[in-house]
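After this line comes chain A, so read on.
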Amino acid sequence: MKKVIAMLLSLTMVFGMAACGGTDTQEEGGTAAEEAAAEETEETADADSAKTDADAQDGAAAGSYKIGFSVKTLTNEPFQAFIADMIQVKVEEAGCEFVLATTDSAEDVAQQVSQIEDMLVSGIDALIVNPLDSNAIIPALERCKEENVPVIMVDSGPAEETDESLYVTYIGTDNYAGSVTAAEKMAEELGGEGKVAIVRGVSGNTAGEARANGFKAGLEGTNVEVVAEQPGNWSNDDALQAMENMLIANPDIDGVYSCSDVMLDGILEAIDSAGAEDILIYSFDGLTNGCQLVLDGRVQATMQQYPSVMGELAVEYLLQILNGEKTAEDFEKFVDSGVAYVTQENAEEALQNAP
Partner candidate 1 sequence: MQKSVLKTKEFFRAVSGRPLVRTLVIIAAVCAAAALIPNFLKFSNLMNVLRQASVIAIPAIGVTMAMITKGIDLSTSGVIVFAPMCVVVLYRGGVPFFLCALCGILIGILAGLLNGILIARVGVLPFIATYVSGTIMLGLTMVIGNGGSVTGFPKGFTQIGNGSVLGIPWSNLIMLVCVAAGALFLAKTKHGNRIYALGNNEAVIRMEGLSPEKLLIAIYGIGGFFSAIAGLLLSSQLSTVHPTQGNSYQLDCVAACILGGTSMLGGSGTVVNSALGAVGIAAMRNALNLLGLHPYVQNLVLGSLIIFIVAVNVLLKRRERRQQESFHIRRAENG
Partner candidate 2 sequence: MREKILELDHITKYIFNVSTGRPIRGTDVKILDDVHFDLYKGEVHALLGENGAGKSTLMKIIGGIIPCDEGVMKLDGKEIQFRNSREARAKGIAFVHQELNLCTNIDVAHNFYLANEPTGKFGLMKEKEMYEKSAEAIRALGFELDTHTKLGRLSTAQQQIVEISKALSYDSKIIIMDEPTASLTKKEIEMLFSLIHDLKKRGISIIYISHRLDEIQQIGDRMTVMRDGCYIGTMERAHYSDEQAVNMMAGRVTNNIFEKEHIPGDEIVLEIKDLKIGEAAEPLSLTVKKGEVVGLCGLVGAGRTELARTIYGARPDAGGEVWYQDELYRKRSPGKSIQKGIVYLSEDRKIDGLITAAGVSENLVLSALHQLFPGGLVSRRRQKERVGQLIGEFNIKCMDRDQLVSTLSGGNQQKVSLGKCFAVEPKVLILDEPTRGIDINTKFEIYHLIDQAAKQGLSVLVISSEMAELIGMSDRIYIMRGGTITGMVSDEEEMTQENLVAKIIGV
């Protein structure tokens, strides 16, 4: 059904254009590859709503609810994709319908808000959200409250003075605490002193800020000094250049803390080409490529999050609320989905459940 609508939509729009165009130019937008993309969209549309679309109205029948997940872009973000897949599996196990909305670029806060509004209109009963910016998401949460749609935040938490009633709970790794542990572990490894650089994430991303600040907090009390801190913008390209230039400024650094495994490729390249040796590299997320690098010994440790745990718990709690077994007050405001300190020893089994 959805496939038909998608085709109908683009066809009618094109027909509308031709009507106004006054000429019978055939549709020649884009390259031949674009036609290939048209078939492509059908598969992705199918893959998303695997089940045939049950009745579109609110889940009238008991147990079959519509649960939406709003997340930032999934490209080059296996971590987010893993949460989304886990949630989809859990939702469909419970016989409910799963709706996914992703923004097309990592920073498009306005788009995430309007996507949530659209999902509310399409009648979702519960929402799981990984906010791009915890301040900008508040109005959307207020709207959910008006429609009494319970909301659970995953991975990135709420801003400090967010009104507690807006969300049921926040399930995620305590980026801050996780980074503090990483800092303490690195200080131990370095014997309490040395120079360290931090490769930050994209500006304004709550998780990124918390990880950088957490790491710095973890180093207080030791005389391990943070000599350089530049953003890698979650992309290998920028991380590579930032790392290269930081190595120039202080060639004798002893440790590097990357705020996410997605930037490890770039950082390792920078270190290889600079010919710097025995630099302790710590990272965060515990993605497949992160754990693999730890296993190969090129990265010393990574703080593995459990996206699957986040996904499972979120769906579990929401179903409890929807089925009336529990109310929003029964949950604490923060549930730590735990962080594992992955080193070469436990890298093997960490790799199994890594996203």
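Quick note on the criterion: a contact is a pair of C-beta atoms (placed from the backbone, for glycine too) under 8 Å apart; a residue touches a chain by one contact, two chains touch by 3 or more; residues count from 1.
On how the list was made: all candidates are chains of the complex that A comes from, given by their letters.
This structure is a prediction, so every number in the text was calculated from the model and none was measured.
Visitor: So chain A is shown by itself and the numbered options are 1 or 2; which of them touches it within this complex?
Guide: 1
Visitor: What does chain A use to touch candidate 1 in their complex?
Guide: It is residues 2, 5-6, 8-17, 19-23, 25, 27-30, 34, 37, 41, 44-45, 48-49, 56, 99-105, 107-111, 113-115, 117-119, 121-123, 133, 135-136, 138-139, 142-143, 159, 203-204, 209, 231 of chain A that touch candidate 1.
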